[in-house]
Structures are given as structure tokens and as C-alpha cells.
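A protein chain is absent from this complex, but the other protein chains hold their places.
When the chains are written out, they are named A, B and C in that same order, and each has its own residue count from 1.
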Amino acid sequence: MHKKPKRYSIFSLIRNALSYHENWQPAWRSPEPKKEYDAIIIGGGGHGLTTAYYLAKNYGLTNIAVLEKGWIGGGNTGRNTTIIRSNYLWDQSAGLYEHALKLWEGMSQELNYNVMFSQRGVMNVAHTLHDVRELKRRWHANRLNDIDCEWLDTNKVKEFCPIINTSQNIRYPVLGATLQRRAGTARHDAVAWGYARGADAMGVDIIQNCEVTSINVKNGQVSGVETTKGQINSKKIGVVTAGHSSVIADMVGIRLPLESRPLQALVSEPVKPIINTVVMSNTIHAYVSQSDKGELVIGAGTDGYISYSQRGGFNIVEDTIAAVVELFPLFSRMKMLRHWGGIVDICPDASPIVSKTHIKGLYFNCGWGTGGFKATPGSGWVFAHTIANDEPHKLNAPFTLNRFSSGELVDEHGAAAVAH
Amino acid sequence: MILNRENAVIELKDQTIKEYGGIEFQEIAFAQKINLRGNSNNKSFMTLQGKLLDAVLPTKSNTYTNNGKIKILWLGPNEWLIVDEDKKNNELFLKLEKSDSHEESAITDVSENRTIIRIRGKKIFNLLAKFLVIDLDKNLSNDSSVVQTLFVKVPIILVRNNSNVVEIDLYVNRSHANYVYNLLVDGTKNLDF
Amino acid sequence: MFLINCPYCGEREQSEFSCGGEAHISRPKNPPDTSDDQWADYLFMRKNIKGVQFERWNHSSGCRQWFNVVRNTSTDEILGIYNMGEAIPEIDGENPKTPSGEPEIGSGNISTSFKKK
Partner (left out) sequence: MSTKISFTFDKKKYFGIKGETLASALLRNGIFLVGRSFKYHRPRGIISAGSEEPNAIVQLESGNITEPNVRATEIEIYDGLSATSQNNWPSLNFDLGSINDLFSRFIPAGFYYKTFIWPPKFWEFYEYFIRRAAGLGKSPTTDDPDKYEHLHYHCDILIIGGGISGMYAAKLAAKSNLKTLLLEQNSELGGYDLSNTDSVRTRKLSEELEESNKFKNLKIVKNTSVFAYFHANYLLASQKINKKNLRQVIWKIRAKKVVLATGSIERFLTFHNNDKPGIMLANSARKYLNKYSNKISKEIVIFTNNDSAYKSAIDFHKKGVDVKCIIDLRKQSNGDLVKEAKDLGLKIFFGHVIINTEGKKRINKVIVSEVDEKIENLLGNPKKISCDLLCVSGGWTPTVHLFSQSRGKLIYRESDATFIPDKSFQKEVSIGACNGTFLLKEIFEETFNKMNKIFNEFGIKIEEKFEEITKITFQDKMQHAWIIPSNKNFKKTKMFIDFQNDVTAKDIKLALKEGYRSIEHIKRYTTTGMATDQGKISNVNALGIISNLSNTPIHELGTTTFRLPYTPVTFGAIAGRHIKEFFDVERTTPMHQWHIKNQAKFEDVGQWKRAWYYPKEGENMHQAVNREVKATRDGIGILDASTLGKIDIKGRDSSEFLNRVYTNAWSKLQIGKCRYGLMLGDDGMVIDDGVTSRIRENHYIMTTTTGGAASVMSKLEDWLQTEWPELKVRLTSVTEQFATISLNGPYAINLMKKLCPDQNFSRENFPHMSFKIIKISGIICRVMRISFTGEKCYEINIPSSYAQALWEKCFELGKEFNITPYGTEAMHVLRAEKGFIIVGQETDGSVTPIDLDMSWIVSKKKYDFIGKRALYRSDTIKKDRKQLVGLLTNNPKEILEEGSQIVENISNLPMEMVGHVTSSYYSPNLDRSIALALIKEGIEKKGKKIYIPMPNKTIEATISDPVFVDPLNERLNT
């Protein structure tokens, strides 16, 4: 066992400042892999790290390793538009995402790492009668599920977000919106780093630049993995590799109901605060918020084909920017500073898979598509439970692979073409 | 009781020709258009149709044939569009349809599915380049060129006519006609780059 | 952004096409005799390959014909095109070295060269 890390606080900051920051200790160690672990998590993104964290914290499983092929948080965790909300339609989803949202609310304190969770509210805007019907359906479902959600008519929308264009003479006028006040954004990197630090403190080995090249299975039971850092044994393996889930699954001949598609996002140059909430419009594909640094953070849509190239068509970006300028004409003279692409693993019903497989000791957590970031803590929480007990948690029981055979899909397409 | 016909583009009522930025706009509203589906490998089908139309069905992609009266546009390996600008004549369709076996070929009157917006002028390629991703020089190189593509997001067929000034026919769905026309007119503002 | 060489219309912008997903998944001929799992397999389960993938494309904004495309999904290079009903062509060349195939340095993926036999 290694010594507990010093806590972060304004005092530790001052103390270290006085010693010119020479005495900070690493947020997490960089150990070499052991021969064997009680559990291995493949994938050092947000979901993988939270899984490790809760395995250690909730189930005392500390002899575990997180294997990351590159650098932790380098996948969709570090590439998303950081929107966090729980206003989902179906009870199953609402349960899972609301659990996650509750964890977000205490995260900075729990981790003693400021993830800058900013509950500035998320507005889902309606532009057609169909949108209104769908969004109200969600609003009422949220209300009865005890998830905070309000309906705003056009004037209220204008009040809450004065810079939005509510003229009724535009192509798709704003007809109203749902608002979840507890929803918001967070600092994506900090989530990965905070959980890494927390997991590491409990003894979890976080091993970067360690790519899994094959999975060893002995008569229907996993025995370990081959990696670029040699063989590592374990009887429990949790796969949390998002866009690359099918690649890992292929190592053991499993096919998943996933398509890995490009998803693009971008930020503007930083400006002083101009928009103080998150605005999402599924109909015209505009997703905007402003980071604490001042950049407008904008999410685009997915391309209609499988690609791991981390690059999509610019026509998708054009549509999104046009939508943003349509909704916020004052942003027309702002400038795109940085653009990037990610690989999202999309399920037929736009809901995740957190499930056992027919191979004993092999578990998959994937299919979060375009909306995984918000679920990060909840996803790890229920996946840790699934791995520790070899049984799904009641919150992810509806999200096993069986649903694709039974037909019991949790179709969240409804009002969420791209559910950032 | 008489029913008058209405063209699609509001600003181009009654065959008026409008001019913007040196480009002429005209709607060829009521041309006969017949969609022909059939097996291009079926000799008898090809010759029969050819005889009836007294023209050749083009088998070369992205081309059309023109017998001076009618044009036959290649739309796909087994699909053609027969265009006759003489609006009165519709026995052509009836004649073809009568002859059809209805077994594996299909002849359908689609005269009103699309209207034709005709644009003429030196700079029309500069104009079209604002809306079309395709390489115009390559795809509309000569007067037998046909290309099916996207006009921004609207499906469209472009036909290069045989004329001294560059002239292009844009076949657009009736419901899209005004949107496309207004875009084109808006695009005539800056034609020099 | 990449180009697809439509076997009927020639090379066109990808935005003119729509992708029909993994190719060579044919609908079971005897649905009543299939199990729920087999049906799910046909309906939902996909290889979702990283590397050389065989997939269906439709020139939806052109000649509306369907055809098959061989594409390296890790670089979006198109390696071959063949008609519906044709057998899977043999593809010669290396897949991305490791499962992920990202380069050790520089941005983007390593270029891999293929030739269709």
C-alpha cells in the first residue's frame, strides 16, 4: 500500500505556493502492471475510471488495474460538449441518468477535486408542434419521476436566455422549451483526472500506454489479457472502450449492436460571459453553452456511416453553425477556434449497454452514443456493481444485451435526434 | 368548365423571362415528362422504345439524346426521363403506355413531378458553383450532359442545352421550385471571384 | 467529405450517398423458424469493423442504385466497389497494426495501402 495523497484545499495551495510548488505529489502513480489483478478495466476514460473507483470504494476491490491504450480521458471524455442532464423520457433511462446527476452534485467534494460542475440549467427547445408534444411528454414524465423539469413558453424562454432569437417569423420559430435547472456542464478533463486520483488513492493501478491486443478465455471464463506491456491475468474483465467496444468484442468473437460513428464538436474564441445556460435544439441541431474559459462550446451531429477516423464531414459542421447563427444571430461574427471529432458507439435504441456476456467474467459497458459524459459517475457505479456481483444493478438491469432479443428496447430517439 | 394551368415559380408566371446579374431565368412549366423504367439489357425493349420514340435510349451514364423534338435523359442503368417541351402533345405517353407489357417495364407520366428552371448567361457556372458540389466543367462539359445531384440539399437534375450562350435546365421538384429559384436569384449578387 | 465512385454515375461527393451499413447480412429465408436470438442477430448485431469493412451504399441523390463498397473505416480510404449480389472481393493489405491503429506520432491515422485483387 502507498501513502494517502495530501488533500487539495486553498490552504494546501498556499502552503505549496510558499514552497514554490515543489512538494506536490502526483495526482496518480504510473505503475508497471502486476502479473495478476482481481479485476481489469479496459479503457481509461471517464466510465472506466469511475468503474474502478466504485469497485474500490463500494466493493472494496482495490487490487484492480485500468488499462488505457493512450492517455486517460483521451477519448470521448475529453472530446464531448460536457452537457449534463437527466431529463430522459423512459423510467429506465431517467433512473440511471438521475442517479448519475445526483453523483455529479457531490462529486467535487467526494473527489476533493474541483470538476467545476456548473448547474446553469439545460434548455431543450421546441420548434414544431411535434417537438412541443414530444418535449411535454418528457416534461410530464420527468415531473412524475421526481426529476426537476419545467416547461417554458416562448416568453419565458426569452426571459431565461435573452439572447436567443424568439422571433416567430423565422423558419423554425421557438415554440417553447423544457428546462432542467439542476442540469449543466462540467470540466471534462477534471472528471477523468479526479476519478483517476481517487481510484489511485485506494490502490487502483492506472496503466497508460498499455493497449490490449487480445483477451484470454479458458473454457468459457476469461483468464486475462495480452497487452503491449505483456500478459496480465484476471478473472474479471470490464470493457469500457466506447467507440472501440466492437474491436475488443471481436477479440472474443462477440458481435454487439453498435455502430461507431464520427461525432464532431467545436469551440469559438473565448469571450466575456454572453450565455449563461445550455441550449439544445434537436430539430435544427444546435447545442451551445459557454465554458468558464469563455469559449462557446458547440456540438454537431453524427455522420451516417461507420468511421474510426475521428473525422466527419464538414457539411455536418456547417449545418450546426448555421443553426447556431439562426438561433443566436449575434454569434455570426464570432470565430471557430478549434474543431475535433470523436468516435461514438451508437445503439439501435439510443440507450447504453451495461451487461454481462455469455463469457464468464467478461462485462461490457458501451453504447452510450452521443450522450455518455453526463452518465459518467452513474455508469461506473452500476458497472462496478455488475462486475462485483456478477449481476446487474437494478438501474442497469433494463440495459443488458438481452433486450435486443426480447425486444424490450428503451427507445430514447423520441425527442433526441442527437442526445448530447 | 376550363381549368387553367399554374406554373411553379411565382415570379416567373406566364413564361416571363427575368434577368439578374446578366443571367436570364425562365420556367419551362408544362413540358411533357415520362419516366421510363426497363431492362437496358433487354434488346427488344430497347428497340421497341427506340422505335416508338424514334430516338435512341442513351445507355451512357450522365448523357442524353436529342432527336430535335424530344430529349431522353439517362437517369440510371434502367431508368430514363423522356422530355418533350411541346406541352399540347400527350399522346406520346398514351402511345408508350399502350405498348407497355406492364411485366417488368414501367412507363409513368411524371410531367408535373418536376418543373424546369432554365438559366442562360456567361456566368451561370459561377452562379451554380455556389450551390453545387460537383465539378461543373467536368460534369456539364458538353451539350449531351446530364447530371443528377444535390442543389444545396435539394435533389436536382441538370441538363446542358445545345445553344450558343451557355444554357442549363434545372429540373426541380415542384415543391422545391421557389426555394431553389430564390436561392439562385440571391446568388446572382456577386458573380465575380 | 470523401469521394465515392458510383459504378453508374462516376466519382461523387459522399454527401450524395447514404450508407446502408454492413453488407452481406441477408434476411433469414425462414423467419418463423428463427429464435429470438437469431432474429436479434439479423436485426441488430454488427461487426462494426475497424479496418477493412464491406458495406452498402446507395447513390440516393443520383441514380438511386445500391452497391457495395470496401472501405477502411480507420482512414476512410475506399479500397473497392462491387455490385449487389457479387461475392466479397479479396482484399490484400495490412489492417491497422494494433487494434486501435493510431500512429505513434503526428495527427491522424497511419496510411495503409491496399490493392483489390
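Keep this in mind: a contact is a pair of C-beta atoms (placed from the backbone, for glycine too) under 8 Å apart; a residue touches a chain by one contact, two chains touch by 3 or more.
Computed from a predicted structure; not experimentally measured.
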Considering the entire complex, write down the shown chains that touch the omitted one.
-> A, B, C
Check each of B:Lys60, B:Lys122 or B:Lys138 against the chain that is not shown and name the one that touches it.
-> B:Lys138
Taking the full complex into account, find the residue in A:Thr50, A:Thr154, A:Ser268 or A:Ser281 that is in contact with the omitted chain.
-> A:Ser268
Interface with the unshown chain - residue positions in subunit C | 1-3, 18, 20, 26-28, 31-32, 34, 36, 39, 42-43, 56, 58, 60, 64-66, 75-76, 84-85, 103-111
Tell me, which residues in subunit A touch the chain that this view leaves out?
-> 8-10, 12-14, 17, 20-22, 24-30, 70-72, 74, 78, 91, 105-106, 108-109, 112-114, 116-119, 127-130, 132-141, 143-146, 163, 170-172, 187, 189-190, 193-194, 208, 268-274, 284, 290, 292-294, 311, 314, 317-318, 321-326, 329-340, 403, 405-409, 411, 413-414
Where does subunit B touch the missing chain, residue by residue?
-> 1-8, 10, 29-30, 35, 37, 102-106, 108-114, 129-130, 132-138, 152-154, 173-176, 178-179, 182-183, 186-187, 189-190, 193
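By our rule, only the chains that are shown with their structure count from here on.
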Using CA atom averages as chain centres, what separation in Å is found between subunit A and subunit C?
-> 28
Intercentroid distance (Cα basis), subunit C paired with subunit B, Å | 33
Can you give the whole-Å distance between the Cα centres of subunit A and subunit B?
-> 49
Okay, in this complex, where on subunit A does subunit C touch?
-> 69-70, 211-213, 228, 244, 246-248, 250-251, 255-260, 304-315, 345, 348, 404-407
Spell out the part of subunit C that touches subunit A in their complex, as residue ranges.
-> 1, 14-15, 18-19, 21, 36-37, 39-41, 43-50, 53, 55, 73-76, 98-102, 108-109
In the complex, go through subunit B and note every residue touching subunit C.
-> 61-62, 75-77, 79, 133-134, 147-150, 155
